[in-house]
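With one protein chain held back, the other chains of the complex are shown just where they sit.
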């Protein structure tokens, strides 16, 4: 854990989180191996999915925990996974290395406080209707309870633009650097909603000073239960990592 | 309770909820009496306040329960109060007649499910960055668990307009009527953020078909700990109620 | 003209402008008669259409002038029509009683000045991405050149809400009343983009204090070349006018 937190705090290291939106089945292990091989530092994959519509698939649930463990065993990668309640935090505690707080919960203050009482790092995603300053104040709800390892995540905001799912707020990256000391991670998958825009916006985020990336990758995006349109294929992720390396070096970072 | 729910379901009755943003002190009883006298049906007043900044006042907390009880005893009005966690739901259960789910929690699915297991009506406020359809789907999270008494609340959305705190989405009122069967309540206080715009927008909402209003009223708005700029004085509320009555009648409703 | 301007300035009179989005053919005369009969004060109908896409129909053009004249002769109604350049102003000058400046031109300062040098009233539509204060400052561009007869028009702004074409900013109505002396007209057709929402939002605008309405009406909305989805049928307009009358009376206005 200490070594992991050290990596998160290294200002020269570009942190790469990758994996599918959701843990769906055994295919998760295959994706995990592929992103590890392509250079990812942390494996993503949700088992409880925060969906807008309750009548859609809500994630694999508790039984996904075994798949998370297996992926971790096989790849050695630390795991990031979203929790949406105190109960889910408990269920996930043993297997995850970092908790994710989703956009929809960014201002759920009582839940934020619960994360503030944990001893594992937290990735706090910006609400799609929230300002940069509101994001930083939400992090304060966590930090005030004791947990200082909070990473912010820009994942796009809602605007009138309809060609993209969200508008990735690139201004947020240098703005956060000016306004506080917390690391800022870019999520170009949700920030664009379109596979073909993910790598260009990832490169942009790095050039603007982001401390890391979280990218959705799937072995069969066309069959993904969630977020297929914004998931990279494994091949695209591998190719993208080469470009990511170059731009990272141009701004003095390593991957 | 039955009579209360009957009132909520009467399509001809315009439901008026009024009171301060927050229960602050003994002054609450005075406001409660005044809004009762002016014709309010339900008394509002939060004791746990969902603030953007954790370093601001977070509400009077548990000790406000006695003031809620006292206001209820004195006025006979049903009480609506916000809860932000399962724990707060328990604390408030005995004193409130209707729970309020705040904008910031509109998409906290696990919390919504908790409200779905309650046997008291729920007012679900639209998130400031959420669409009309997302609001209706959030209500489904509650209804799917068994609690069918959900009232929706339009309280303004975030836009580029900066003269007002939010942009009250008047289109939402008739749109909800077309899209589902749930009552829709208008909150012109948050929807405008400016005291002088509250009554005109309240009248607009009634004319557009809203089933009720929730309005912030304070005996000393200039001293209010929260939302002072958008709180009506008691005098303004009384005068406003006369106009509300006229427009309600013009569209076939009673107050 | 004097009598016309007097009507525009009467604070008790709710001004009703109605007609099709575009003058298409002889059917225009039929619509003109119908809206006159239903109680409209001013006839709308564009011959030069400001379209987003240059490869779509751009309006009937100059030859529509004869249809405007004929409609005016038959109904006796004053005409409002959009002009987008100094040249179009000249072409339309003899037949129109009021010029319309479209949303897309709200900040074309040189064009605004040209309207400022005219001696006919101007309806200035709010840009879909412009604030209330920007609208008022755009009117100043016209007024500073000498033409004081400017009416503002709220026609909805772009937001993230996608169920409706635009979000009608109801706050704008009372805000304009607080910020300046200019009349404010509501356009619920563009403000919603959906026929079934037009009358409810029209009623809302009146209740909030609007000085008038501009509504798209077509005898065959399903065949309209532009804006069919937001055009009322003649029957809907007639029925709507009865409701408009009631709400107008409730706020002390006449139609």
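We just call them A, B and C in the order they show up, numbering each chain from 1.
One rule holds in what follows: a contact is a pair of C-beta atoms (placed from the backbone, for glycine too) under 8 Å apart; a residue touches a chain by one contact, two chains touch by 3 or more.
Computed from a predicted model, the values in this text were never measured in an experiment.
Colleague: Which of the chains on display does the removed chain touch in the whole complex?
Modeller: Taking every chain of the complex into account, the missing one touches A, B, C.
Colleague: Considering the complete complex, identify which of C:75, C:108, C:149 or C:192 is in touch with the unshown chain.
Modeller: C:108
Colleague: Please pick, from A:6, A:235 or A:249, the residue that touches the omitted chain in the full complex.
Modeller: If we include the chain that is not displayed, A:249 is the one touching it.
Colleague: Taking the full complex into account, find the residue in A:13, A:72, A:133 or A:220 that is in contact with the omitted chain.
Modeller: A:133
Colleague: Which listed residue (A:159, A:219 or A:233) would be found touching the missing chain in the intact complex?
Modeller: Once the missing chain is taken into account, the touching residue is A:159.
Colleague: In terms of residues, what is the contact footprint of the unshown chain on chain B?
Modeller: Output for chain B: 129, 158-160, 162.
Colleague: Name every residue on chain A in touch with the hidden partner chain.
Modeller: On the chain A side, contact with the omitted chain comes from 129, 131-133, 157, 159-164, 167-171, 173-175, 177-179, 191-192, 194, 196-197, 200-201, 203-209, 243, 246-247, 249-251.
Colleague: By the contact criterion defined above, which parts of chain C meet the unshown chain? Give residue numbers in ascending order.
Modeller: Interface residues of chain C facing the absent chain: 50-55, 84-85, 87-88, 104-105, 107-111, 127-130, 134, 137-138, 140-141, 144, 157-158.
The rule is short, and it goes like this: only the chains that are shown with their structure count from here on.
Colleague: Since chain A and chain B are copies that touch, is their contact same (over half of the numbers shared) or different (under half)?
Modeller: same
Colleague: Express in whole angstrom the distance between the two chain centres, defined as the mean CA positions of chain A and chain B.
Modeller: 35
Colleague: In angstrom, rounded to a whole number, how far apart do the mean CA points of chain A and chain C lie?
Modeller: 48
Colleague: Do you know which chain A residues sit against two or more other chains?
Modeller: 129, 158
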